[in-house]
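All protein chains but one are shown at their positions in the complex.
Letters A and B name the chains as they come in the text, with residue numbers starting at 1 for each one.
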Amino acid sequence: MESIFFLVVAAVAVISSILVVTCKNPINSALSLVMTFFCLATFYVMLDAPFMAATQVIVYAGAIMVLIIFVIMLLNVRVETVKRGTHAVIAGSAIGLFILFQTVWFLMKGSMTGKVGDMTKEQIVSVGHVELIGKALFTDFLLPFEVTSVLLLAAIVGAVILAKKKI
Amino acid sequence: METIAMPAINLAVIMPEILLSCIAMVLLLVNVFVPGNNKAYLGYLSIIGLAVTAASAVGGWGPSVSAFNGSVVQDNFAIFFKVIFLISAGLAILISDRYMVQEDCNQGELYPMILFATVGMMLMASGTDLMVIFLGLELLSICLYVLAGWNRDNLKSNEAGLKYFLLGAFSTGFLLYGMALTYGATGSTKIQAISSYVMGNPGVASNPLFVVGMLLIAVGFSFKIAAAPFHMWTPDVYQGAPTPMTAFMSAGPKAAGFAAFIRVMIFAFPMLRAEWSDLLWILAVLTMTVGNIIALSQDNVKRMLAYSSIAHAGYALVGFAAVNAEGAAGILFYMLSYAFMNIGAFAVIILITKKGEVNGNVQDLAGFGHKKPLLAMVLSIFLFSLAGMPPTAGFIGKFYLFSAAIKAGYVWLAIIGVLNSAASLYYYLRVMVFMYMKDPEEDFEWAGATPAIAVCLLVAVGATLVLGVVPGTVLELAQKAVQF
């Protein structure tokens, strides 16, 4: 049951991500990207990482997509006017296929095993994913957490400086 | 429902970062609450802030102290680098006000942004957790993207900001991917934990995850220090960005890139030392050669200095490839002297160029030596130092880097370095030839130096000469800094 569900979502993810790069209308591309983000969120849920799924939906499918669509409207691109060179398509596909092949090869070879963490799936489910992330974030990664706020502050100032009409 | 224990906190270790962030925030608020168009006072306040921070950083000199569960460390290595960052930020601030007023973009946020960038650099130098290093790098990069595009009415500056942002984001992707793979292979982002895991499991050295992770991290950092073949962004960004920011970018952030690069490579990937030192060998040769050869044909002084800054990263990489204490100490010394000589050279360029950065070409310097002998002499000192001529800091730095390479058995690398250095003489001397041996085509308009720029020049010249004549004390400190 779960594997059938995975295959369906995976197929949707692949198809929508292909649509992102092949659609002529940028708005269609952007909406396909939203679909891809939702599929990713579903994968996170299937991997018992609901916090990642929520973040994916809130930040990417929500906020980042709004920004992308704003940019499309800002530039007022309607339908792609520049013709894509066939060389670029061939080179891009070749690189994409190469990376795909390489990933599959490594996976098949089974040499891509990292260190197994001390958390089991059962533990994560019983304690809760959000709790575990929160605990790590607010104790072990306390400093990076606080630095993030300084980073966001700098980004706020930067956004105002670069985009505000009168400064 | 047991409570979560509070982790051990040692604020003293990150006191310089805390101080500087607070000062930056206060200045940000002062800037919006105090009306008026003259923002120079913010610059002076920033310099006081930098001095206070430097005092607090230097106060930690001595045995290394780790804090925040191994996320940051206060050691001599980090402190030496922090001083370099603070000096380059201070010098850049000194030369900013006049330029920004001239180009009509003297928003007061400039100073907080430079300070935030400096906080990012300091975190890169003291971070011992890949997450802290990454966040420091991002904090630095975001500020630099904005600073490169600071002059919003100038298309070149816009181009610089955009190009830097796009390529920088791309390279950050590489770095983050490398960190993720390293985490996957070793189960931790803390450098200490990575290194102890690798020591306990030598098999991990042949794990493709780990090797690819190392390579991607190396690519990410190589981009940040503008090493060939990841240098493509440098000329356009350095030429387009406001000159004081170019000076800042070529000195501080480059040193920060080296600080994090050295720490990550030496501590997280000791098992792969043979591999990455070969990699650095190639990078060093490419970077020196590409930077110098292209610099030979540049007419624009700013662009020429951009290519020469690529070459200088190459010289520093020579010391890094040697992987010995002399090499590391050489990088520290070289980055310090490079901050002085390069920012000094840019300060003179700021004085020469007019609004819109016209007459930034070598030809415009014709006759400069007769009109302004003192300033021409100052520029000559910086250029001599950049070329690595005695008795300047540049000579001692290069001497140390190359002799470290010879000690490590990389004789060829040192020879290539010396040859490159000789080639670089051509384009530095070309500037002097124009200054002293050509007649001016038109009269030289002279706006005069402000006290701030004069102070900057004075400090830079003094340091370049002092470090070149009596380098002993600083070299000793650099050697102490690399005794990990």
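Definition applied: a contact is a pair of C-beta atoms (placed from the backbone, for glycine too) under 8 Å apart; a residue touches a chain by one contact, two chains touch by 3 or more.
Please note the rule applied: contacts and distances are computed from a predicted model.
Between the listed names "Branched-chain amino acid ABC transporter permease", "Dihydroorotate dehydrogenase", "NADH-quinone oxidoreductase subunit A" or "Electron transport protein SCO1/SenC", the UniProt record for the complex's undisplayed chain reads "NADH-quinone oxidoreductase subunit A".
When the omitted chain is restored, the residue from A:Val21, A:Val66, A:Val89 or A:Val104 that touches it is A:Val66.
Of B:Met6, B:Ala274, B:Val358 or B:Leu374, it is B:Met6 that touches the chain left out of the display. Summarising the interface, subunit B meets the missing chain with residues 1-4, 6, 21, 25, 28-29, 32-33.
Even with one chain removed from view, subunit A keeps its contact list with that chain: residues 2, 5, 45-46, 48, 51, 54-55, 58-59, 62-64, 66-67, 70-71, 73-76, 78, 125, 128, 130-131, 133-135, 137-138, 142, 145-146, 148-150, 152-153, 155-157, 159-160, 163-167.
Definition applied: only the chains that are shown with their structure count from here on.
We define each chain's centre as the mean of its Cα atoms; on that basis subunit A and subunit B are separated by 32 Å.
Residues 106, 111-117, 135, 138-144, 147-148, 150-151, 153-155, 157-158, 160-162, 167 of subunit A touch subunit B in their complex. Those residues of subunit B that touch subunit A in the complex are listed here as 4-7, 9, 14, 21, 25, 28, 68-69, 71-72, 107, 109, 112-113, 116, 119, 123, 129, 131-132, 135-136, 138-139, 142-143, 145-146, 149-150, 152, 161, 183-187, 197, 204, 207-209.
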